[in-house]
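Apart from one protein chain that is not included, each protein chain of the complex appears where it belongs.
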Amino acid sequence: MSEPNDATFDIVILGGGSGGYAAALRAAQLDLSVALIEKGKLGGTCLHNGCIPTKALLHAAEIADQTRESEQFGVKAELVGIDMAAVNSYKDGVISRLYKGLQGLVGGAKKITFVAGAGKLVGKNVVEVDGKRYTGRNVILASGSYAKSLPGLEIDGERIITSDHALTLDRVPSSAIVLGGGVIGVEFASVWKSFGVDVTIVEALPRLVAAEDEESSKALERAFRKRKINFKVGKPFEKVEKTENGVKLTIQGGDTVEAELLLVAVGRGPTTANLGYEEQGVKMDRGYVLTDERLRTSVPNVYAVGDIVPGLQLAHRGFQQGIFVAEEIAGKNPAVIDEAGIPRVTYCDPELASVGLTEAKAKEQYGADKIKTYNYNLGGNGKSQILKTAGHVKLVRVEDGPVVGVHMVGARVGELIGEAQLIYNWEAYPAEVAQLVHAHPTQNEALGEAHLALAGKPLHAHA
Amino acid sequence: MSEPNDATFDIVILGGGSGGYAAALRAAQLDLSVALIEKGKLGGTCLHNGCIPTKALLHAAEIADQTRESEQFGVKAELVGIDMAAVNSYKDGVISRLYKGLQGLVGGAKKITFVAGAGKLVGKNVVEVDGKRYTGRNVILASGSYAKSLPGLEIDGERIITSDHALTLDRVPSSAIVLGGGVIGVEFASVWKSFGVDVTIVEALPRLVAAEDEESSKALERAFRKRKINFKVGKPFEKVEKTENGVKLTIQGGDTVEAELLLVAVGRGPTTANLGYEEQGVKMDRGYVLTDERLRTSVPNVYAVGDIVPGLQLAHRGFQQGIFVAEEIAGKNPAVIDEAGIPRVTYCDPELASVGLTEAKAKEQYGADKIKTYNYNLGGNGKSQILKTAGHVKLVRVEDGPVVGVHMVGARVGELIGEAQLIYNWEAYPAEVAQLVHAHPTQNEALGEAHLALAGKPLHAHA
Partner (left out) sequence: APNGNGRPAGGPVLAKPPVRKLAKDLGVDLAALTGSGPLGSITREDVQRAAAAPAAAEPLTV
């Protein structure tokens, strides 16, 4: 029998970020009782320190750029400057409105008991918070991630910072080094450049956004060069020293960069240390929780979702996994999630968006001779011309088969990924999309044009 | 035998606008010989006096608005004014780049003979241009449309103008009346308001954009009220008088509006008069060319596409019909076009986008008790909050059946219509879209959320 202080639930969820709260909301809809344990703020990284604040900064950045370039469109305007206090209050306003909405959803769900506090897995199906034990017929681990650093790189929060600090900076630095040319790195580099900062990205891999299709990286690099965002790729960082007014970073080989501050954006590590996972027998790998494709850990009835599960670290992957596990527990037998079918958007300027396989991966998987690609240049797309953006929509298909990859670069192309997501996941053939002529003049028309071309019937394009 | 001066083609196309040139390009791909006859500029209304220039103006308008409101985002800027000469040269630059591209495509197609001049149907399969006869094994009528006026409303091109004149105005008027609250009317009203003009729309029907779902009209009217765009709906125009400095318009019932100029945007009529269509036996109705669902006119081997065919007057409908007829003539037996499946976008601020049936139409077609709707408010959508836009995504579905209508309002929602177009045309069920959790934080996520909710599993929304 349990202590009077203790409680039992259908599901105990450890962590109230994207993965955890999505699982809680879906479970409650399925009439399961839930304890949702969160030591910080409901909404987690994404809402408070991730997706939302960065995208608010990126939108302020877009407005700064458009104002700066407004004369090209016939609008006479003068950019006076960036008021970081006002930028931050705009950003915080967005967060707090969404936070309130989310609290309303979780608070309004009768089946969810929200528990504020730090939890630890103390039994195979028990999480303890401040001495109180929450027993779950099922447990979902959803403790998320934190900004990593590298050996020899001590984050001081002043001159050497992570995205957490960058999101609350009260000034626009004069110059900055961004260590890491992945998603988070290029997003901050883009924001800062728009705000007038002299930015240099340092990336050990041979190209920016190395997880993307190679042509996407090339197009981004071209655009960044035009924007005068400096980047040095292909060599790892060696050391960092503090200078009188900032930092000096040395790249292997001796090249150095100096700036007012250094943003360390070298990836995110799983928040799993000292949470009792290993002790309870949960199989782990370098801090990540291992699961099968149904998100079951090695311990029966213990599941894991979100950034602690190896793979894409994206909020909507957390949502999808959270919903999946709730449905799985409710016996709904949901379809396994295809990780490649999860859309990926990078919100720098120009934006990148992709779903499915890169050309290289597709060739590896199907054989090089079985893969056809088409690259539709946004130069032929009226709306993109109107926006004065450059880029492309690239399709990867299996010969006589479906589209298995969509890769886009250009201002605002992130919004086209919804359609691409259906095409990839529903295994549509180019001709099936081509048949549906897209709205003119939109950017999504470029997706239509690419499919027309790949189906052998280009409209506003050469074959 | 034909005169030495004459020529015979697989297809003779009368009119080189969206419908005509799409047919020509597709036919050439299918190895058919084509004569493409155009009296004005290749590209027609859409490229030179329609879609493209209006969308360039709307983008300049967006930039003006964002500059005006930049402080809300922390960007200090000052809007000095609109330089109409510069706006026009930006707009003309976009047109001329696209025009050059199109000329390259048509000129590069060996099977297409471009004929500059005004054509007339002088035989059932013969078009005459400047005394020369072009005989087609097939003929496609694609002569497009012109801006209509109303009895008692004489267009003088100065104070009483159509969209043709509005697109080349060399100044920003201080005030304007827009007669007609349809797509073209609300787009110009939106542009002018952003440019600082005092605008009033007068519409005889009871609501703006009356062809759209009623909730879309309501949302647009709410937004326009907030933007201080005046509108008077529900009563027809009675008369217009010129005043010392402008015009005075009287609405039935006696209400009057005065302004510097009056834009007449009461619809577009088919360009079919004196082109020999009736004489050759082509069945017509009030100037429109009647066709069956395979776009055949009443005369064998004579087809019609684009704005002269009753239905939606949209460029991409012209593209789709042009491609259809070329494939039909080539014996490819293409699938009949579902007119409701053609996406509709109105590019004012906020944008409107829809595909499929309105709620009212769906109820008429399936019975009121068989129709379920869901309206997802953009208040819950992170990216829309970041953009500070209001609006909604509304879905109309058949009970236990597919989504049969998607209706959206909000900044930039026009780009979401590509996905909605697949959903409608592929007859997807809400649960099938809901399964694919959308990228966070995007606006297309709102489309995902609406499907989640309609599938009974809302995420960031109440049920």
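So that you can tell them apart, the chains are marked A and B in the order they are listed, and the count of residues begins at 1 in each.
The rule is simple: contacts are C-beta pairs under 8 Å (C-beta built on N, C-alpha and C of every residue); 3 or more make two chains touch, one makes a residue touch a chain.
If you're wondering where the values come from, they're calculated on a predicted model, not measured in any experiment.
Asker: Of B:Trp192, B:Tyr303 or B:Tyr429, which sits in contact with the chain we cannot see?
Answerer: Missing-chain contact among the listed residues: B:Tyr429.
Asker: For the chain left out of this view, which of A:Ser33, A:Thr162, A:Ser194 or A:Gln435 touches it?
Answerer: Checking each option in A:Ser33, A:Thr162, A:Ser194 or A:Gln435, the one touching the absent chain turns out to be A:Gln435.
Asker: In the complete complex, which positions of chain B touch the hidden chain?
Answerer: Counting over the whole complex, chain B touches the hidden chain at residues 332-335, 422, 426-429, 432.
Asker: Which chain A residues would touch the chain omitted from the figure, given the whole complex?
Answerer: 335, 400, 402, 422-423, 425-429, 431-432, 435, 455
Here, only the chains that are shown with their structure count from here on.
Asker: Measuring from the mean C-alpha position of chain A to the mean C-alpha position of chain B, what distance in angstrom results?
Answerer: The answer is 35 Å.
Asker: In the complex of these two chains, what residues of chain B are touching chain A?
Answerer: Residue list for chain B touching chain A: 18, 22, 25-26, 29, 46, 51-52, 55-56, 59-60, 63-64, 66-67, 70-90, 94, 97-98, 101-102, 105, 108, 314-317, 319-320, 323, 334-335, 341-345, 353, 379-380, 382-383, 385-387, 412, 414-419, 421-423, 425-426, 428, 433, 435-445, 447-448, 456-463.
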